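Before anything else, here's the structure in question.
With one protein chain held back, the other chains of the complex are shown just where they sit.
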Amino acid sequence: MQWEERRADLKATLAQKRHGLSRGWYKFSRNPLSVIGLAVLAIIVLAAVLAPYITPYPEHAKPYTNFQDGGKPPSLEYFFGTDRVGRDIFSRVIFGYRFSLMIGIVVLALGVAPGIILGLIAGYHQGTWIESVIMRITDVFLAVPPLVLALAITAMLTPNLMNQMMAIALVWWPWYARLVFALASSLRSEYFVREAELTGASKFHIMFKEIFPNCLAPVLTKMTLDMGIVILLGATLSFIGLGVQPPKPGLGTMVAEGAKRLPGEWWGTIFPALAIVAVILAFNLVGDGLRDVFSVEEV
Amino acid sequence: MNATPILSIENLVKHFPTKMGVVRAVDDISVDIVEGDTLGLVGESGSGKTTAAQCVVGIYPPTSGRIVFDGTPIGVMFNRRDKELKRKIRIVFQDPGSSLNPKRTIKQILSVPLKVHGMGTERERLAMMNRLLEMVGLPPTEYLYKHPQAIGGGEMQMVAIARALATNPQFVVLDEPTSALDVSVQGKIINLLTRLAEELDLTYLFITHDLSLMRNVATRVAIMYLGKLCEIARTDEFFRSPMHPYTRMLLSSIPVVTDEEELLKPEKIVSKGEIPSPVNVPSGCSFHLRCPERMPVCSTVDPEMIALKDDRVVRCHLYDTPDMGVLDTIIIP
Partner (left out) sequence: MDRLLEVKNLHVGFRIFEGHLRVLNGVCLDVKDGERVGLVGETGCGKTTMVKSILRVLPTPPARVTGGEINYRGRDVLTMSRREMQALRRHELTAIFQDPLQSLNPVFTIGTQLRDIVKDSAIGRGRRLSRREIESRCIEALRETGMPDPERIMTNYPIQLSGGMRQRVCIAEALSTNANLMLADEPTTNLDVTIQDQILRKLDELVEERGASVVMITHSMGVVRDLTERVNVMYAGSIVEMGETREVLQNPMHPYTQGLMASVPKLTGEGINEGIPGRIPSYLDPPSGCRFHPRCSRQMEICSTESPPFFEIANAHQVACYLYREDR
């Protein structure tokens, strides 16, 4: 008897979620650009995950030289041409996406969660010392330009991917703290929050179960749009030598290497640069689509 | 009349200091509610009726005065009240669209009071939720898993009522529970509330601005203007012979739909002037600037509450001398 009840309960809950998702997809798919963005993103992610299996020259992503084939223009053999030491740029670009996506994911994971938590706490305790402390710390971090701070941190520590990611994460959390703070402090006076308070619900419940679900939409949208910016930031750091170190195939690193050969051997720089543009654009389009999904239709 | 009241408000004052001055939302009101009664609290904007209810429920701590519930003083904010009290006194807000979290399902919404007050195991709580929904007339299988936006306003308010009753309370504050709803749905909700009051031994503080509704719902009526009480009386007495000039102005302004009702309204008092802001309460009797029966004393001296027979209370200089003769002459033919 108990098992059956539970099953019915679960079934009904899932059915409701499914309905919500299909409605979300409908809203998303109204804009063809968003769908294109999603498709491009899916291809990039899939390619990055399956890189060793689908690239023509996976070994070129590791230390490899073949000066004989160096500096060859794009051809059927080497889709994007080869770089100075003979490595296939196409394969390296696909592997390069691995780094870019990883930077995005790790930074957001490291930066977003603390930002949200701090923002919720500060927002719910608006007007008290808790809010002041949290938000002043946030202000300090916001006052420093992200690139400068990331530069400083990576320069102090050994330049490598891990440090780069942590540096960016450190600069990123305040934006989420501020976003969630703004949302939470305005939601605090909503009647359903008041109702929970009057019922005797714990502060934890109110912050994370009542207020937070109403912050989800802007946060998710921002995360999607941020992915593009974080990836760009990572590429920039790599470009100036503070991120992915050669011979690893970071996209920014590749742009820097190929830049020395411009304008003659343009394919060394242009293709990695276009790859960066493509992934950022894809994230932006998906982000726009998400904004549509979360917008409330008024009929 | 002689039973000890379940809720007793004594000289309640609630002021809000703001940049533009002190907002005297509630300015010394005293009223008792007997168990099982429905006290109707009526007033227009700035009257302080909502603030008074919010003090009862604990949204604000009083600036001064006492609120006594079942013999215990409770005049503190909710975060300083113990859980038992939060279980016994509940509130239903006006707009179910904002009192129900749009991102949560009805099951999640109803589970909050049940979980907070430790009412049973998860299985027992599910059974309770089913029962609560059935009690308000909503089939559980249809409604439990929906989000508030998927159901109509009347049904949302019924969920809010179910939520309020989930903790087996004794006293429920209803803050304009049907003002946001259509009239064809209103009846169902009101009748539900009346029925539940009887079945579950509830006492209500019912706030509204709709006097016609009040006529059919409340056992006693109290009218507020700019933070003070003007008149308290049993419902039938109140409507048959309204004493305070503000009460008469109010009654004569309401739009009615039948000729019989038109006859019941007091003689037309054309309301003039705007309702003053609670930051700038006029001197003397706060109503004197708009009062058609204004006397010289009204602009200088604030009248006291005068207790009359039949459990009536009025606050107006017209009745300063408790002359029983005066009472008889104002009954509407």
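Order as written gives the chain letters A and B; numbering starts at 1 within each chain.
Basically, a residue touches a chain if its C-beta (ideal position, glycine included) is under 8 Å from a C-beta of that chain, and two chains touch if they have at least 3 such contacts.
All values reported here derive from a predicted model rather than from experimental measurement.
Peer 1: Pick out which of B:211, B:243, B:285 or B:298 touches the chain that's been left out of the picture.
Peer 2: From the options B:211, B:243, B:285 or B:298, the contact with the absent chain belongs to B:211.
Peer 1: Looking at B:21, B:73 or B:152, which residue reaches the missing chain?
Peer 2: B:152
Peer 1: Which chain A residues would touch the chain omitted from the figure, given the whole complex?
Peer 2: These residues touch the chain not displayed: 23, 26-27, 297, 299.
Peer 1: Residues on chain B that touch the omitted chain in the whole complex?
Peer 2: Residues touching the hidden chain, for chain B, are 44-45, 152-155, 182-188, 190-191, 209-213, 215-217, 235-236, 239, 249-250, 253-261, 264-265, 270-275, 277.
To be clear about the criterion, only the chains that are shown with their structure count from here on.
Peer 1: With chain centres taken as the means of their Cα atoms, state the distance from chain A to chain B in Å.
Peer 2: Roughly 51 Å, centre to centre.
Peer 1: Under the definition above, what is the set of chain A residues touching chain B in their complex?
Peer 2: 2, 5, 9, 12-13, 15-16, 190-192, 194-202, 205, 209-210, 213-214, 216
Peer 1: Under the definition above, what is the set of chain B residues touching chain A in their complex?
Peer 2: 57-59, 78-79, 83, 86-87, 90-91, 93, 95, 98-105, 107-108, 112-113, 116-117, 123, 126, 141, 144-147, 163, 167
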